[in-house]
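This structure is in structure tokens; I'll ask about it shortly.
Every protein chain of the complex appears in place save one, which is left out.
Chain naming follows the written order as A, B and C, and within any one chain the residues start at number 1.
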Amino acid sequence: MRYLPHTDEDIRNMFDAIGVKGFDELFTTVPDSCRYDKEMILPVAKTEWDLNTYMAEIRSMMRVTPAHSVLIGAGRYHHHIPSTIPSIMGRSEFLTAYTPYQPEMAQGTLQGLFEYQTLTARLLGVDVANASMYDGASALAEGLLMGLRVAKKKTRVAMSSAIHPHYREVVRTYFKPTAFEIIELPFLENGRTDLSGLADLEDVAAVAIQSPNFFGVVEELEMAAEAIHQIGALFVTGFTEPLAFGLLKNPGSAGADIVCGEGQSFGMPKSFGGPGLGMFGSKQKYVRNLPGRLVGETTDLEGNRGYVLTLATREQHIRREKATSNICSNQGICTLTAAMYMASLGGTGLRKLARLNYDKSEYLKEGLQDAGAIILFSSPTFNEFVVEFRDDFTPVQKRLIEQNIVAGLHLGKYYPGFENRYLFCVTETASKSVLDRVISEVQK
Amino acid sequence: MRYLPHTDEDIRNMFDAIGVKGFDELFTTVPDSCRYDKEMILPVAKTEWDLNTYMAEIRSMMRVTPAHSVLIGAGRYHHHIPSTIPSIMGRSEFLTAYTPYQPEMAQGTLQGLFEYQTLTARLLGVDVANASMYDGASALAEGLLMGLRVAKKKTRVAMSSAIHPHYREVVRTYFKPTAFEIIELPFLENGRTDLSGLADLEDVAAVAIQSPNFFGVVEELEMAAEAIHQIGALFVTGFTEPLAFGLLKNPGSAGADIVCGEGQSFGMPKSFGGPGLGMFGSKQKYVRNLPGRLVGETTDLEGNRGYVLTLATREQHIRREKATSNICSNQGICTLTAAMYMASLGGTGLRKLARLNYDKSEYLKEGLQDAGAIILFSSPTFNEFVVEFRDDFTPVQKRLIEQNIVAGLHLGKYYPGFENRYLFCVTETASKSVLDRVISEVQK
Amino acid sequence: MKNGPGRSGLIMDEPLLWEKGKKGRNGMSIPESDVPAAKIADEICGAGPDFPDLSEVEVVRHYTRLSQWNFGVDTGMYPLGSCTMKYNPKINEKQAAAEEISGAHPLLDDEYCQGTLRIIYELQNFLAEITGLDAVSVQPAAGAHGELAGMLIFDAYHRSKGQKRTKILMPDTAHGTNPASAALCGYKPVPIQSGPKGILDVEQIRELMDEETAGIMITNPNTLGLFEENIGEIAEIVHEKGGLVYGDGANMNAVMGIVDLKKCGVDVLHLNLHKTFSTPHGGGGPGAGPVCVVGKLKKYLPSPRVEFDGANYRQEESPDSIGRMHGFHGNYGVLVRALSYILSMGAENLKKVSQYAVLNASYIKVKLKDYLHLAYDRPCMHEAVFSDKNQHKDNVNTLDIAKRLMDCGYHPPTIYFPLVVPGAIMIEPTETESLEEIDAFIDVVKNIVNEAKSDPELLRSSPNRFKVKRLDETQAARNPCLCG
Partner (left out) sequence: MKNGPGRSGLIMDEPLLWEKGKKGRNGMSIPESDVPAAKIADEICGAGPDFPDLSEVEVVRHYTRLSQWNFGVDTGMYPLGSCTMKYNPKINEKQAAAEEISGAHPLLDDEYCQGTLRIIYELQNFLAEITGLDAVSVQPAAGAHGELAGMLIFDAYHRSKGQKRTKILMPDTAHGTNPASAALCGYKPVPIQSGPKGILDVEQIRELMDEETAGIMITNPNTLGLFEENIGEIAEIVHEKGGLVYGDGANMNAVMGIVDLKKCGVDVLHLNLHKTFSTPHGGGGPGAGPVCVVGKLKKYLPSPRVEFDGANYRQEESPDSIGRMHGFHGNYGVLVRALSYILSMGAENLKKVSQYAVLNASYIKVKLKDYLHLAYDRPCMHEAVFSDKNQHKDNVNTLDIAKRLMDCGYHPPTIYFPLVVPGAIMIEPTETESLEEIDAFIDVVKNIVNEAKSDPELLRSSPNRFKVKRLDETQAARNPCLCG
């Protein structure tokens, strides 16, 4: 097998050196009662070419292919990825290295991460960003747990029901074994979170709001920050579409204490949901409560600038059960990918691209409205919005699929009473002609 | 434009430094009479994404796609290419460098070429191989010209008419303006070159034979060598399928003086005919007559082993009109690719793969014979052979195309009287089931 | 080459991204708008972040140069203990990058994404077969995430019995993520010292295991590279007390086709696909940490899982599930690579992987034990744990040895872990290293051991071949600069 360099002669020589007769003697410490007594039953080893055929057959089972325009976002966004990114991200010095515990030998990864942290902090308007969490959902859970750590004695957190349903599920999963209580805040007619109930809540360590939220609606973060700080809670802002901050106010400037979300939009393919990138940052004063790895600048013996993993006393390999999180391996190369993407776009490009997403999304919004559909929420949105159809949309959706357009995500299973409501997403990848086809089909 | 870093400010500053007001002042030495007075009419600049769409549309015009099994070789062979090769060959340190004129800064390219030269010399059984010619066809032309240089006063060369027709055309193109005469040798009933006429020929500097020849037939090189050396000519052996020498005697050991051919089979895609690789080698005594670049081993000031371009006095940049060839840029990365492929196969793998090509080709050969087709030539073949059909083959070919099989190359336009004859090629990439389908369609 | 393959050569300096560029440049295409500009309310508009503008070539060179400062498995031997830095096949990258897969949206209805679901389904089954356990969820994004899933399953199981257990047995050799993951579920780790042989001794477990204790987390082979011989008996004790046994499968590379975790008494196990199953470590990730369980715990696995009804692949939720661990299906691209690896290897080669991994480690253990102090001189599995004990007299420590190894062209082993071995040097060669590579590495280590005597300062002043000399980590932590 091409991955296994051992020749029979090599093996014999090594047996002799070790002083054994065969492989069995290497495993004498494995009791019979623990032995795998049969042969593993797996498909026979495939050559590279048979593997290609096999995987091609699996791919051919996809009924939605790259030929389709998928007007669904909801946490995974279809953005163009420049060919430079796979080519530099794929350099084996980056891809086949591990956690930079030996900094002198990993300055590439480390400077790259430091740059990511900095660009991310600037994007989100926070003082410090870490070197990634698993994804936006687990990042939100960690954000709320961090809020509880900061707040010490408090036992409750609140989160908006306009947060991505899957993210809320993950939060509940993380919280299940704990004594902490989760309060869900309803949303208003206009699609924004209803904060009116907050004032009466006590013992709340942190309140989480997503903006743009699951409905694509831009929340009023300043007002939220005020209300949340009123009750002495930390303001955790989540997001699923970081591109929005090229156009919208960033959460930090609006008063968020902790900002966490998903970074897939920045150079990562949708890849059926992963790998993506948990972006995570906070105000400086909470840095020692941050989960995840941090890269810091330092100097070497001769005073040259260099980068190292730092504040490790927060982490499991030093602090063990007292760590701020259990995370060890993180999203590594995805983090670098996001930095490469941000660097490729630049400030000017990010602005332009965000604006383009907004304009195209507004175009479809208005078109559908004119076509007789209802735009459910009046509040401003970024590149997603909820549409309600007067009559059954499924036949239209079917017709559009036949035209290679996947039109909207049905919200019925996410929110009661949303049976005829759909979440649409429009990015720079959707051409006007595609949007027009959707509009005209709705019109019919 | 993303490839052009100049900002307006940069440009202004540079104008000032140079002391000009605008671009026109940079081109004052261009007379009006030479100016491009209109705007160039080209398609508007495409974004990366529009380009992808445009090229995808062009690709969609291909009626024979990767889904087809193409049983045609004739100078371009369909072999598997391991995914390691694009990945290491594509490393920008290799791909974006140029000719290693500064050896200390290009040891990667140079050691890689030295390794290629060595593996190639071993493969072909020659003392020395150069660092590539453009392709197999131009290599043959250069081989014959080299023969004339070595032979000094002589004015004629001979080549077998069983050499790839395109290669012979290229030879004629190269020879047209010269005073040299080309004699074509006929081929025998058995598909081998008829050397009987040689003895009566005079003033012949070199005789070229291809093996396996265009018909896939393995020539009797030892006998040829004897006959050719008899008349005091140099023996030039050509080839289009280097894989053959994993199984067959190599040309050098059979007495060839100059060996030249096409190396595409070694890790390069067919790519509609190029880029490929002109492999070229000879006996040591002719080395100063070799065309093309040569890498040699040397040492540095401290005695460390290193590699440099050498014997440059043969080349145009030193010798100008007296050079052994006009070649400058050669096939660079393709040469490295071939070395990577030979290294990946290894001696054991090369043998096994060559054998597999032979066996599969024999399987189809016998199958077609049993199905009533005529195997035109009785001599042994490697992975190609000529089939004559009793009745019109075109309807069968059409049926097979509909089953995604391109069955054979029609030889009518290459050889008079070959109207019902087809050249088939079978490599490791053709599965038995595909071959069986061809056989059964022929049987019908 | 007794000093190894390390040499000095040209690399390029490169500033930070925002020390480059000029406003107005761009490094990628942005489509022109084909729709009218829409109105936008000022109050929601921000200024946009202060990012540098770079041209495409500036971006490409920036990262090409940064990459020159890194060392990966493709560069050379990377015997980082407990991390299984084996060769990462290129073909796996190609499978994961195929557009139909990398372009698939995770919220498509099942009928539209049978291909991507099938990949999950097959991987679930193959991993069950390899571990001997009954059911698998591939959702966890890394090993620690898998541990958390496991602890959540522990909690759900005990709650189903109407119990809320508060403690968990934690061997002192456990990786830091183990106690950290347990703590997230409110379990208080009860430390267990490994016995004189470097493995758990039964009596201690018998003493400490009780009805308040949820169970035990065992890494097997453990982080000393030793097989926990008593795992069966230990499992019995734990089970008797109504507890569960968690297996940390990070070291599965040692025992594929050789050990059946179910027969060991393991109830829940996580795997690290980025270790055992050859997916690239990416400078820290992404990984994947599938969690495998015995039948009775299947219903607790994270949801959704993929089932096959003979005709179609379907995403299924279990009412008793601990719920979602991840926004979607976990690090899916990593799953594709792992499947590609398993399909390339087949059962026979996977077993060889473990045999050769153990062979390589055992060979290193034997060859080096007269030079470096061997923590436990017993048959090792996939890694051998040494320490700097012999070098103390030379005032040379593990860190010095590690830094010197770097100059010689090797990534250092894992150091100062496991904590039970002071100054630990944990060497895991993996099966993809050839005998020649390993012999060369051994010679270099021997040579360094001699240098520790003859020229200790050389080690203390290492590394010397890199863009930077030894970096000051204390300063970095004392006044952190985390943002440029």
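Everything below uses one rule, namely that a residue touches a chain if its C-beta (ideal position, glycine included) is under 8 Å from a C-beta of that chain, and two chains touch if they have at least 3 such contacts.
Quick caveat: nothing in here was measured; it's all calculated off a predicted structure.
Colleague: Which is it among A:33, A:60, A:83 or A:196 that touches the chain not included here?
Modeller: A:83
Colleague: Among C:126, C:227, C:277 or C:466, which one is in touch with the chain left out?
Modeller: The missing chain is touched by C:466.
Colleague: Considering the whole complex, not just the chains shown, which residues of chain A touch the missing one?
Modeller: The list for chain A reads 2-5, 7-10, 47-50, 82-84, 87, 92, 105.
Colleague: Which chain C residues touch the hidden chain?
Modeller: 1, 5-14, 20, 22, 25, 55-58, 60-61, 64-65, 68-69, 71, 73-76, 87, 89-90, 406-407, 409, 432, 434-436, 465-467
By our rule, only the chains that are shown with their structure count from here on.
Colleague: Measuring centre to centre with C-alpha atoms, which chain is farthest from chain C?
Modeller: The chain farthest from chain C, judged by C-alpha centres, is B.
Colleague: Whole-Å distance, chain A centre to chain C centre, using C-alpha means?
Modeller: Spacing between the chain centres: roughly 20 Å.
Colleague: Of all the residues in chain B, which ones touch at least 2 other chains?
Modeller: As it turns out, chain B has residues touching two or more other chains at 48-49, 82-83, 87, 92.
Colleague: Which positions in chain C are in touch with at least two other chains?
Modeller: Chain C, residues with two or more chain partners: 23-31, 56, 60, 64, 89, 91, 93-94.
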